[in-house]
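Take a look at the structure below.
Of the protein chains in this complex, one is absent; all others appear in place.
Every chain is named by a letter (A and B) in the order it is written, and numbering of its residues begins at 1.
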Amino acid sequence: MDALTAALKIASSGLNAQSERLRIVSENMANAQSTGTTPEADPYRRKTISFVSELDRASGGALVEVNSIDRDPSAFPVEFQPGNEAADANGYVKMPNVNVLVEMADMNEANRSYQANLQVIKQARDLISMTIDLMRTQG
Amino acid sequence: MDPVNLFDLASKQSQWLSVRQSAVAGNIANANTPGYVATDVEPFEKVLDRSPMRMSATQSGHLGGITQAAYVAKPQEYTGALMPSKNTVVLENELLKAGEIRRSFELNTAIVKAFHAMMISAVKG
Partner (left out) sequence: MIGSIGSLRLTPAAGSDPASELAPGGAASATGFGSPATFAEALSQAATRTVDTLETAEKMSLQALTGGADTRQVVDAVMDAQQALQTTIAIRDKIVSAWLDVSRMQI
């Protein structure tokens, strides 16, 4: 596999990885207020994603894969909501350990990385085009 | 000293640029991978000095990185502040490199196109 085709493969693995990351961010944001239904039940626990670099046999390039999707082990914050069905005896409800601002920052980073990978794909495709174009001169 | 063949040299540079492009692609794709060290190729002038046909034993595939006719992308030493994740990729630098690669490639193909057309028209008379 020649190097430019390998670059396409690598960049598309990057796109996949960042898409997964955005999916996790959107799950976290959507469930930022999802408490449990009873006082004993835990609320939504924030998901985290980690990547790992894989050496591709065919091309020798450094692909990126999703290593694992884990749960954030940090403690649940509590809010005073006595009317909530999940409120304990003192009226406190355990809330998901999701910080919307952190998720927004993560989303921006994921977008930036996604755009950068997209740029690589466009460029590699253009370089291959340029090479093939060489043959099209008056000859 | 043998005169250098222009098309051969352009071919070698294009191979070198392609390997560099895939190194940049790997760095950008792994910009968020913990422990990943950014790779790059040696400067083109250094590679030209060595005979392209001689592949030393240490340049086998297990070193990682794209190889094409003895151009290898190797992990680079990082002198900046190390992130807690030990990832050494700086996205801005990678995008700068991508721009350089594109310009060099365009110049390379333009030169080859021009001289090819000149050769043909010179011979056609």
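Odds and ends about this structure:
Here, a residue touches a chain if its C-beta (ideal position, glycine included) is under 8 Å from a C-beta of that chain, and two chains touch if they have at least 3 such contacts.
For clarity, every value in this text was computed on a predicted model and none was experimentally measured.
Although one chain is hidden here, its contacts on chain B can still be listed: residues 3-7, 11, 14-15, 18, 68, 112, 115-116, 119-120, 123-125.
The set of chain A residues touching the chain not shown comprises 1-2, 4-5, 128, 131-132, 134-135, 139.
Here is the rule we use: only the chains that are shown with their structure count from here on.
Between the CA-based centres of chain A and chain B the separation comes to 30 Å, rounded to the whole angstrom.
On the side of chain A, the complex with chain B involves touching residues 2-4, 6-8, 10-11, 13-14, 17, 21, 50-53, 55, 59-64, 109, 112-113, 116-117, 119-120, 123-124, 126-127, 130-131, 133-134, 137-139.
In the complex of the two chains, the chain B residues touching chain A come out as 14-15, 17-19, 21-22, 24-34, 36, 39, 61, 64-68, 91, 94-95, 98, 101-102, 105-106, 109, 112-113, 116-117, 120-121.
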